[in-house]
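Here the complex is missing a single protein chain, while all its other protein chains stay put.
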C-alpha cells in the first residue's frame, strides 16, 4: 500500500472546476501551500472552498481569489483580505459565514459518519435563519448538517507512506477534521517518513483517511502578526 | 493549579449511591482498577454504570456486581460474566445494551457539548424502538442523545498535575471520550509527572477535562484472552 | 468424493480470496479472525480492530503479551510498522464514514433480503451486540461467515430472520460450509459450492429464496 504521489500537481490532477474543496489551516498557519499553488497553476474555477479563513491578498487562498477561481467561500472569518471584500461586495463571490466551532464540527461530523448534529452557536441570530431549532433540556440548538466535500486538502508536519499524519503545534487546527471528511483526502507534509517511524500512540490522523500524500517543498509559512516581547538586556 | 489527590479513596469520596458513572476500558484493558476497588470499599450502591463491558466475575466492574452495587449497566457487550447474567435474568439488574459505536459517540457528544446526534447503528432493529428515525440523503438514522454522567472515571498511562493525560496502545479505547464527558472527571494514572514532561503535541486528553488525578498502584492489568504464537525454534 | 462441507479454516480461506490489495478490513470474532491467516501473496491489507487499532499484527510470542494491546476479541496481539492507535469514537467514526472496505462477521441467521441476526437469543443469551450493529449499519461490503444449518439441521439462510436483527438489508455475501452466496434482489445466489456438496443439498438446506448462478462452480483449494 503506497499512497505517495510525486508532488502537488499530481495530487490534485483530478480536481475539476465546480468541485467542493476543504482546505486546512487557521489564518496562514498550517495551510497546504503546495496544493494551493498547484490549484492556481491548474486554473480550475467555480470552486466552493470550505476553509476557516480566505488567506490574505497575496497568500493562501487569497492567491486563488486573485485568479477568480473561487465561486463560494464557506468560512468563519474572512477579514485581512481586501480582494475578498471587493469580490463579495461586487457580487462576484458568494460567502457563507459559519461560526468557527460549527465549521469545525460540521467537518468532524462528516468524518464521523454523522449526517447532522445539534449545536448551540448562532441560536437567535441570523445564522439560525432557515435552520431547524430544537430544544434539549431547556436549551435551544440548531440542526447543523455535515459538510460534503469532493476533496480535502490538508497540511501536516510529518506523514508516512500509509498516510498516517502528525501536526505541529497550532498548525493542527482544522486539518485533522478535514482529513477525515474528504471523499478524497490529499495530505502534503514537511517530512515524509517510512511506516514505523511515527509512534503509533501519537498519530493524529490515521492513514485510513488519507488517499494521497507527498512531501511538499519551499514552505514559506508566512506569519500574519509577528508579535514579540523585548529581551531582558544582557548583562544589565 | 493542582488537581492531584492522594489516592482512589480521596478521588471518589463524594460519589454517592444512585449516581451515574462512566468507567473507561474495553474488556479488562484500560480499566480504572484503583477506583473500582475504592468504590467497592466505599460500598455505594444503586449506581448506573456506563461502560463498554461489565468486567468478568472476579475483576473489573464484576467486583461491583458481586457486591450488588450496580442498579443499571449501559454497555455494548456483557458476556464473560456469569454473575451479571444471573442478576439480569433474575431482574435484580437493569441493562441497556447500546451499539458500541453509539456508546462511544454518546460519550463524545457529551464532551463536545452536542445534546444529540444522528447515527446509523440499529436502524430497523429493536435498538431503534422508541427512538426518532430521520432520513438524511436517502438513509435512515436514529437520534441518539448525549450521556449525562455525574462522574467519569478513567485510566491513563501518564498524566500531569494539570490533568493532561496520555494513554497507551489499545488501553485508550473509551477513556478519552469519557474523560471529556463527566461533570467531574477522575483520572488514575500509572505515572504522575510534572507539567512540561508530556509533549504538548501528543497529549490525548487536555487537562481542562480532568478534575482529579492520582497515581494508582498495584495494577494487575489482567489479560482476558492470552493468545500467543510459537517461537521459531532457536538455531534450527 | 472429497469433503462433504468446508471446515472453519476453509471458510476463512475462501473469504480471504475476497480481499483486495489496499483494503482496510475489519474481521469479527470466530471464523472471521482466521481469515487473517490466509491473506493471498501480494495482497496487502490493513486490519482494523474496533477497540482502537489500525494495522493489527499477529499474536505475540509467548512472554511478550502486553495487557494494553488487545484486539476486539480481547486477545493479545501485536502491531506492525505503520500501526496507529485511536479511541473508540474515532474507530467507529471511520466505520460509519465508510472508510473500512470490508467487514467479515459471523451470524446466527441471515435472510434473503440481506438482513442479519447475530446478537441475541431472547430469554437465553444476553451478551450484547458489541460493535456488530455499527459495522453492519455502515460497512459497504459485508461478508458473513457461518454454518449453513443449525445443530438440528435447519437452515440458517432464511426467508426472514426469526431472531432479533443486528442490521437490515446489509450483507453482500455469505460463505457457509456449503458454498458461496451473493445476496441479490432475487435472494441468495449460489456462485460456488463446496467440493463434494451437491446443488440439491444446497437447495434442500436453504430456506430463503435461492438461485443458482449459470456459471456456478466447485470451489478449489
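Note that the chains take the letters A, B and C in the order they are written out, and that residue 1 is the start of every chain.
Note that in this section contacts are C-beta pairs under 8 Å (C-beta built on N, C-alpha and C of every residue); 3 or more make two chains touch, one makes a residue touch a chain.
Keep in mind it's a predicted model, so treat the numbers as computed, not measured.
*Asks:* Shown chains touched by the missing chain?
*Replies:* Taking every chain of the complex into account, the missing one touches A, B.
*Asks:* Among A:2, A:135 or A:170, exactly one should touch the missing chain; which is it?
*Replies:* Reading the full complex, the residue touching the unseen chain is A:170.
*Asks:* Out of A:12, A:50, A:104 or A:187, which residue would touch the omitted chain in the full complex?
*Replies:* The one listed residue touching the chain not shown is A:104.
*Asks:* If you put the missing chain back, which residues of subunit B would it touch?
*Replies:* On the subunit B side, contact with the omitted chain comes from 1, 110-114, 160-162, 164, 180, 194-196, 198, 200-201, 203, 206-209.
*Asks:* Touching the absent chain: which residues on subunit A qualify?
*Replies:* 26-30, 52, 75-79, 85, 88-89, 95, 97, 99-105, 107-108, 119-127, 157, 167-177, 204, 221-231
Keep in mind that, in the parts below, only the chains that are shown with their structure count from here on.
*Asks:* Going by average Cα coordinates, which chain is farthest removed from subunit B?
*Replies:* Between subunit B and every other chain, the largest centroid distance is to A.
*Asks:* Could you name the chain whose Cα mean is nearest to the mean of all protein Cα atoms here?
*Replies:* Measuring from the global C-alpha mean, the nearest chain centre belongs to B.
*Asks:* What whole-Å value do you get for the distance between subunit B and subunit C if each is reduced to the mean of its CA atoms?
*Replies:* One centre to the other, that is 28 Å.
*Asks:* How many angstrom lie between the centres of subunit A and subunit C, each centre taken as the mean Cα position?
*Replies:* So the centre of subunit A lies 37 Å away from the centre of subunit C.
*Asks:* Centroid from C-alpha atoms only, then distance subunit A to subunit B, rounded to Å. What do you get?
*Replies:* That gives a centre separation of 33 Å.
*Asks:* Give the residues of subunit A that touch two or more other chains, as numbers and ranges in rising order.
*Replies:* Only 112-114, 200-201 qualify.
*Asks:* On subunit C, where are the residues touching two or more other chains?
*Replies:* 79, 85-86, 89, 92-93, 95-96, 138
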